[in-house]
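Omission of a single protein chain aside, the complex is shown with its protein chains in their original locations.
And now, subunit A:
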Amino acid sequence: WTWPRVPGRMHGVKKSSAPLSDEEKSAKAKKVALYKQLAGKLLEARNAVGGSRDVAVAQVGAEVLGLQAQLLRVNPDFYSLWNHRKEMLLAQQGASGSPEASRGAELGSIEACGRPPLSLEASALQSELQFTAECIRRQPKSYSAWHHRLWCVRGGGADLASELDLCKQFLEADERNFHCWAYRMQIVAMAGISPEEELDFTTEKIMQNFSNYSAFHYRSKILDVLHPSALGPEVLERLREELELVGQAVFTEPDDQSAWWYHRFLLDWGTRGALQAPRSEDDGQELGELVSILRGEVDQLEELIGVSPESKWPHSALANCLSFLARVLAHSGEHVESEQVLGNWKERVVSLMELDPERRGYYRSLLEKGSSVGSGSASLPGGETPPPQQVEVEDPGAVLPPHPPPLS
């Protein structure tokens, strides 16, 4: 990740370290001169008309758009030109008012923000979609190119199914491209795609490759949407299924982090409903089921440890699982059992200090901070901040820190 890109990373092509021949040098110098000339011309021309949208400007639209495209193909991070491009498209469609005037009026007002997207004419839209796709293909991480495409699509008239298809293609090329994932989320919202359908998409990606970290992450967001908070039979059922899915991944490759991070999410998400609500008369059975799911998970992880003892991940996940189990037991009033489990947790964290020595500092602070909560997930649906830390009433008979830590 770089803020702007740096040379040597362009297009994933390895830069040759051999010195350039005189011919190559002169060819490059020509290209640079041409680039500079073009850039200068375009900037000057635009600043002369100040982004106005009158007829005279609109008439040279096609030529200017063509020149901009030439330059943006070479340097898609030339953000000023993308803005000028939007202005030119607006001018061509005869939209009224100048950006400067509207901004000037609102300067100082907190409500001043970007212009709403324009509904582009069909041919202009197609041409922009084609052009941005080209730019993105050359530079999949260009903020400006993705942003321009989104602006075009938001104006309406685009085929959202083919946008989703584009995302799919780009994710096949680089499944970690967060620009693409963020774009996909926007399209999904616009198209009104159901969370279930997106869930299926992530299942497909995960089945293709268990190491697909981003697909797991996206899946976590969908679960948040499908089952926001309450404890209930659907959540428990879903938790079982998800743990089953993760189980497949981790038994295949215990050292791959992707599924393990998702595992942490699942335990927090699955127990959130139970732990955040006050105890009621009716949830005894459901809590009991949750405990049995967690105990089952403990068994699975111990089995995996037996099979792959050197990998830290099953140990770490087991510690995490034990801490959640302890909390759920405490919440259910089973304080003695909770205490036992917590003792087991402590042993696990201590052994992790040996197994994963670089993170000793973290494990030490975990043991010390035994009394801190941290919800484990600070990102809730709608982007709300985490709930205030709930203080559990301490049973005077129990020898427990008030808040067993949720993380290992």
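In the analysis below, a contact is a pair of C-beta atoms (placed from the backbone, for glycine too) under 8 Å apart; a residue touches a chain by one contact, two chains touch by 3 or more; residues count from 1.
The rule is simple: contacts and distances are computed from a predicted model.
For the chain of the complex excluded from view, the name given in UniProt is "Protein farnesyltransferase subunit beta" [choices: "Elongator complex protein 4", "Protein farnesyltransferase subunit beta", "Single hybrid motif-containing protein" or "Centrosomal AT-AC splicing factor"]. Only one residue from A:168, A:295 or A:359 touches the chain missing from this view: A:359.
Annotation: of A:121, A:256 or A:289, A:256 touches the absent chain (contact as defined above).
Of the listed residues A:47, A:169 or A:292, the one in contact with the hidden chain in the full complex is A:47.
Residue-wise, the contact with the chain that is not shown comes from A:211, picked out of A:93, A:126, A:211 or A:308.
Summarising the interface, subunit A meets the missing chain with residues 1-8, 10, 15, 17, 28-29, 31-32, 35, 39, 43-44, 47, 50, 74-75, 77-80, 83, 86, 99-100, 103-104, 106-115, 143-144, 146-147, 151, 176, 178, 181-182, 185, 211, 213-214, 217, 220-221, 256-258, 261, 264-265, 268-269, 353, 358-362, 364-366, 369, 372, 374-379, 383-386, 405, 407.
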